[in-house]
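Of the protein chains in this complex, all but one are displayed in their positions.
Naming follows writing order (A and B), and every chain is counted from residue 1.
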Amino acid sequence: MSSKRVAAFALVAIVLLALDAWLPSWLNPYYATIVTRIGIAVVAAVSLQLVNGFTGQFSIGHAGFMAVGAYTSAAFSVYVGAGWLESLLGLLPAPLARSLFYPLVLASGGLAAAVAGFVVGIPALRLRGDYLAIATLGFAEVIRIAILNVDAVGGARGFSIHAAEHPAADLRFEGFGAVYAVVVVTIVVVARLVYSSGGLSFRAVREDEVAATSIGIATTRIKVEAFVVASFFAGVAGALFAHSEGYVHTNSFAFLRSFEIVVFVVLGGLGSITGAVLAAAVLTAAPELLRGLGEWRMVLYSLLLIGTMLLRPQGLLGNREIDLGWLRKRFG
Amino acid sequence: MAEDLLQQLVNGVAWGGIYALIALGYTMVYGVLKLINFAHGEVYMVGAMTGYYAARSFGLAGAPSLLGLVATLAASMAVCALLAAIIERVAYRPLRSAPRLAPLITAIGVSLLLQNLGQLVFGADPKFFPPLLESRNVFEVGKLSVSNVQLAVLGTAILLMAALQWIVMRTRFGRAMRAVSFDAQAAALMGVPVDRVILGTFVLGAVLAAAAGVLVGLTNPKIDPLMGVLPGLKAFVAAVLGGIGNIPGAMVGGLLLGVIETFVSGYLSSTYRDAIAFVLLIAILLYKPTGLFGTTQTEKV
Partner (left out) sequence: MALLELRRVTMRFGGLTSVSDLDLDVDPGQVVALIGPNGAGKTTAFNVVTGVYAPTEGSIRFAGREIAGRRPHEISRLGVARTFQNIRLFRGLTAAENVRVALAAAKRSGLFDVLRPGSWRRQETTLCAEAVGLLERLGLSHVADTAAGSLPYGDQRLLEIARALATRPRLLLLDEPAAGMNPSEKQDLGALVARLRAEFGLAIVLIEHDVRFVMDLAERVSVLDHGEKIAEGPPEAVRRDPAVIEAYLGAPDAGGAPA
């Protein structure tokens, strides 16, 4: 690893730690919740961008994979992790114990969702266009209703992430560290995937499947890879959501949530990672910023959505990225 | 047992008729524009709400009559037709040449708008649709019964579908619609007024959805501004089941979905009722990737 890269990593780590330590105490809890939700929305949007924007498939069931991640990680925390966290807290200082514990929780959610993505993706990705869309939506709803009927995770009552027999282990995530570490990892991984030579395969499949197979690209495999990676991060986002709220209910993962993520992706600009980030952040913050409008808030939010799409049919950023080169060209 | 089965079938067909009416709007719009009109479920909701206010202002709440039902249907259809025309002009037409997913997002936007505006205008609390027909059983054998309300629902649905079939197959407008649906560009070159046909298709779909809204008020009188969300989605599923863009497919898909849902909630559990639509959808798509009556399109290389 070059010294420049070490410096970059260190910088990111310091920024995250600072965010983690300083921001929550400074922000009131209400804004802190919004900041967390923005992070989760960004992870969901950027991962879906890999499938919808870069690979040219059309999934509208991303919330289903968030649900798998949220519930699996919650069950892991409550039934297994609580004991581990309690022991860790006995051995190590709390911040260290927690930073060892969080990745396990996130990984449980991500891996479960990746498996679900694989199982769903293999049959579903044979379908094309709108048929694929409605099938992903169908799978997401089936997943959600199936979870609703599992008593071990609370069924229709919802599932509180709290283990009564391990009172010392507060399973809820604290601070922004976990959320924004995941945000950074998601963006870096997806950007690496799609902007490397190997990752050009994703865009090749989007541009022309027949031509892609003619140069030796196994298109089904590429689609499934994109779907599994996206599902993994959706699962991680679900785990973050569950553990920052401390409670999960399947209502949070209904198809309206899936639509919301699709909106981030299209409004940001299909095939633009930074566009997805921007749209996810703005559209997550907007309803909260509009709270002053009372009951008109969601009306204005929908008008905003329609208006933006009419003015920028190609999305906020089109398929461009905001990066240093772009900024220099615009403002330099 | 057999009577019970038959009873479920009757209930299911009546319920499926409503799905079919909504599904037709999805499938026709998809046919001409390749657009999933996610706002369609909300048009159905507005149809039910308009029916509610119309019936009350016509003074029908205490005096059920068939004429009242017809008047209510007409009022509701008129309002929804206007609504659909406005939606098409404002939210979809400007995006005719935009990337394909842009109008999908405005559709979701319009859907959200109508839901939230609905909660403001109509209030978020459920309302109770006035009984436009005095419910009585017109047919009774043992435990099997068919009520006049069920007959009216089914009768209206069949009548409307027959009318639609006539419009699509026998009128100039129908021919134009089929032409646009087959190849919009070629239709335009042949002098078909594509924009007007698309507008007409939206209006036609909205009229059917309005009827579905009033008919649902007869059988399930509890209505609210979010009532369009799930039936809208399921009607779309029904359209896909039949092969989206295919009009008879939407009718069959709607009826099939209604019957199966009724059977599942009757014999299994009502918690699984909402899942069955999607399980069925997935099963059929995996077996036939373009729905029951859809045609496979192969790409020329």
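To be clear about the criterion, contacts are C-beta pairs under 8 Å (C-beta built on N, C-alpha and C of every residue); 3 or more make two chains touch, one makes a residue touch a chain.
These numbers were taken from a predicted model, which means no experiment stands behind them.
Asks: Which is it among A:Val12, A:Leu88 or A:Ile217 that touches the chain not included here?
Replies: Missing-chain contact among the listed residues: A:Ile217.
Asks: Looking at A:Arg203, A:Lys223 or A:His243, which makes contact with the chain not pictured?
Replies: With A:Arg203, A:Lys223 or A:His243 as choices, the missing chain is touched by A:Arg203.
Asks: In terms of residues, what is the contact footprint of the unshown chain on chain A?
Replies: Counting only chain A, the missing chain is touched by 1, 5, 189, 192-193, 196-201, 203-204, 206-208, 210-219, 225, 229, 271, 319.
As a working rule, only the chains that are shown with their structure count from here on.
Asks: For a test of understanding, state which residues of chain A touch chain B in their complex under the given definition.
Replies: Residue list for chain A touching chain B: 58, 123-124, 126-128, 130-131, 133-135, 137-139, 141-142, 145-146, 148-149, 156, 210, 255-256, 259, 262-263, 266-267, 270, 295-296, 298-299, 301-303, 305-306, 309-310, 313-314.
Asks: Quick one: which bits of chain B touch chain A in the complex? Just the residue numbers, please.
Replies: Residue positions touching the partner: 30, 34, 36, 38, 91, 94-95, 98-99, 101-102, 104-106, 108-110, 112-113, 116-117, 119-120, 229, 233, 236-237, 240, 244, 271-272, 274-275, 277-279, 281-282, 285-286, 289-291, 299, 301.
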